[in-house]
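Shown here: the complex without one of its protein chains, the others still in place.
A, B, C, D and E label the chains in the order they appear, each numbered from 1.
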Amino acid sequence: MKMVNVGGKRKTERMAVATSRLHMLPATLKRIQEGKVEKGDVLAAARLAGIMAAKRTPDVVPLCHPIALSGVEVTLAPFENGLEVRVEVRTVDRTGVEMEALTAACAAALTVYDMCKSVDRGMVIERVQLEHKSGGRSGTWNRKGSKR
Amino acid sequence: MKMVNVGGKRKTERMAVATSRLHMLPATLKRIQEGKVEKGDVLAAARLAGIMAAKRTPDVVPLCHPIALSGVEVTLAPFENGLEVRVEVRTVDRTGVEMEALTAACAAALTVYDMCKSVDRGMVIERVQLEHKSGGRSGTWNRKGSKR
Amino acid sequence: MKMVNVGGKRKTERMAVATSRLHMLPATLKRIQEGKVEKGDVLAAARLAGIMAAKRTPDVVPLCHPIALSGVEVTLAPFENGLEVRVEVRTVDRTGVEMEALTAACAAALTVYDMCKSVDRGMVIERVQLEHKSGGRSGTWNRKGSKR
Amino acid sequence: MKMVNVGGKRKTERMAVATSRLHMLPATLKRIQEGKVEKGDVLAAARLAGIMAAKRTPDVVPLCHPIALSGVEVTLAPFENGLEVRVEVRTVDRTGVEMEALTAACAAALTVYDMCKSVDRGMVIERVQLEHKSGGRSGTWNRKGSKR
Amino acid sequence: MKMVNVGGKRKTERMAVATSRLHMLPATLKRIQEGKVEKGDVLAAARLAGIMAAKRTPDVVPLCHPIALSGVEVTLAPFENGLEVRVEVRTVDRTGVEMEALTAACAAALTVYDMCKSVDRGMVIERVQLEHKSGGRSGTWNRKGSKR
Partner (left out) sequence: MKMVNVGGKRKTERMAVATSRLHMLPATLKRIQEGKVEKGDVLAAARLAGIMAAKRTPDVVPLCHPIALSGVEVTLAPFENGLEVRVEVRTVDRTGVEMEALTAACAAALTVYDMCKSVDRGMVIERVQLEHKSGGRSGTWNRKGSKR
């Protein structure tokens, strides 16, 4: 088990985009959009949870390097079956930020689940995936078919 | 926004089971099973990451109560398209452990992703869901069709 | 230096209320209230930061006991010179939650400062104080003149 | 909600000074100065708490960037109504350390409160403020009338 | 890998004592005792670091249960070759606090090392060991020959 040595890599601008989708009942989505969830503003909490989780990624993913994140943005938008989370993370460092983006995408979806679970325990997080990454030795990667 | 008051609830034995699935290339699964992943023992790392993440849930999910977990078990098993994570969390407390189980299920899958991403960046986490919960005022809940 | 032994105390319902005030320019308050701060929804972020900080109090205040918080509520309201934060924390434990309430009151004010500092670096946090506590051997305490 | 992208900024030497004041009864200050507080050495604990809190600022203030702090110094001195905390934080990074200095100033004052609250629950933290910052695009800022 | 289920155990008073020894040059010990270490008060910092580390044990030792510590006391005393750390941890919970005591004993010794390493890099931590535990199903255990 090792956290591989990246000391020989160059510091370059790197970016990653990840998404996740939380499937829910139509009534749950409506409740969120109308601001009627008892625990408070679900979308604001999910965005903040995503940002904070991006910063804590090295605590959650054991072999992840601690990285000086230079920017994180989390957005949530409705889709046909619930909410889609989109996270964009940027750094200028020796290793990429894919894990930070994916971890934030999970945390934002988990936060929505937590705030609505009393009315919709069956919600499911689907399709947590990397959409795009750029920067670093391995260069740019785009998921096939991703609109990004 | 509030962390709802559970002070009036009784401390009872509570349990939750959550699962997640990481879809991957057949070659990636084979590599994991044969112990040929450069970063080390993927299954052991994922199990441990899940357990540690269960303990840090209140840091990841903002409105989650801090809970005295009495037991956590994480198992990984192959399915047709990759690896399935199953997490079982127990407590004797005033509130349930669904979020702990779901957070651990995400963290274990993220850890596998992290350790294998250099050979299979397209992996997708699917179907992060609660399978079962018991204990507490709202009683037992089972996902329909879940074999548990 | 010691974290004093509370093992002999009884678990009872305990509550604490703390407040803080962030003094700011009138234009800054207006900008917050109109939702025009570039970094996002200041009031939602401050409430969430307060709740999360309450949970991390034992990491911030060295001799503080780790406590199973049963509820936290953070509210913000304008006053003549800016925003007033009010935090209410509850537990059923062997020691009080004054430090959790005060720490949350600081964190919420710091979060507002952080989000608005580019337009008003001179903001000042004033009057971080306990308003009320109840429960435990030392019983109820109310700040003189506090409307609570 | 976003953690704004600072990737385009240059790494420069940056410094921030913040202060806070804890008002207390004369007898409490005397007790601290004479080393008669039951929980131990208050001034040493407050200094250490301030330093550790500076490092944890990104966990406490949600939109704060994680920063590689290069130095932190916390001092406490008596003033007419209690103790004044002064924190100096330095970095060589893309964003400033005002939040680290202010967070440390809160944590040090909270630690004194915690250690003395059994004898003086009415203590109040006042005037948590930035005194000075330098470095970065926005240059040097000094609070008017600050002796620094 | 699992965090074993302790939900069936009874909450009882439990205690553990652990010690560690940091061997150093006589000149280093003298410097500490005379308060001449440039980084500050070594003994106060070590005591505080031990207490804080006890609280963070579940983050450091992966399969350790999160426990509501009811008291922690760390003392340091000179012995013929350096400093001996002694930690006493108490709880009223379902599982013991041996790991908390041992983790604190390590953290206190590491803190002394850190503060003095510029003048004595060869210091060695020796004999980190449990001296005593009591409470719980396995009852009392004393190290043979321990003066405790």
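Here, contacts are C-beta pairs under 8 Å (C-beta built on N, C-alpha and C of every residue); 3 or more make two chains touch, one makes a residue touch a chain.
The structure displayed is predicted, hence computed values, not measured ones.
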Out of A:M3, A:L25 or A:V119, which residue would touch the omitted chain in the full complex? A:M3
Interface with the undisplayed chain - residues on subunit A: 1-7, 58-59, 62-63, 65-68, 93-94
Kindly note down the residues of subunit B that lie in touch with the hidden chain. 40-41, 44-45, 47-48, 52
It is residues of subunit E that touch the chain not shown, namely 1-2, 4, 20, 38-41, 44-45, 48-49, 52-53, 56, 59-64, 98-99, 102-103, 106-107, 109-111, 113-115, 117-118, 121-130, 133, 138, 141, 143-144
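The rule is simple: only the chains that are shown with their structure count from here on.
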For subunit B and subunit C, chains touching each: A, E
Between chain pairs A-B and D-E, which one is joined by a greater number of C-beta pairs in contact? A-B
So the centre of each chain is just the mean of its C-alpha atoms; given that, what is the distance between subunit D and subunit E in Å? 28
Rounded to the nearest Å, the gap between Cα centres of subunit C and subunit E is 32
Express in whole angstrom the distance between the two chain centres, defined as the mean CA positions of subunit B and subunit D. 38
Tell me, which residues of subunit C touch at least two other chains? 1-2, 4, 40-41, 44-45, 47-49, 52, 56, 59, 62-63, 66, 68
Graph of touching chains, which shape: line, ring, star, complete, other? other
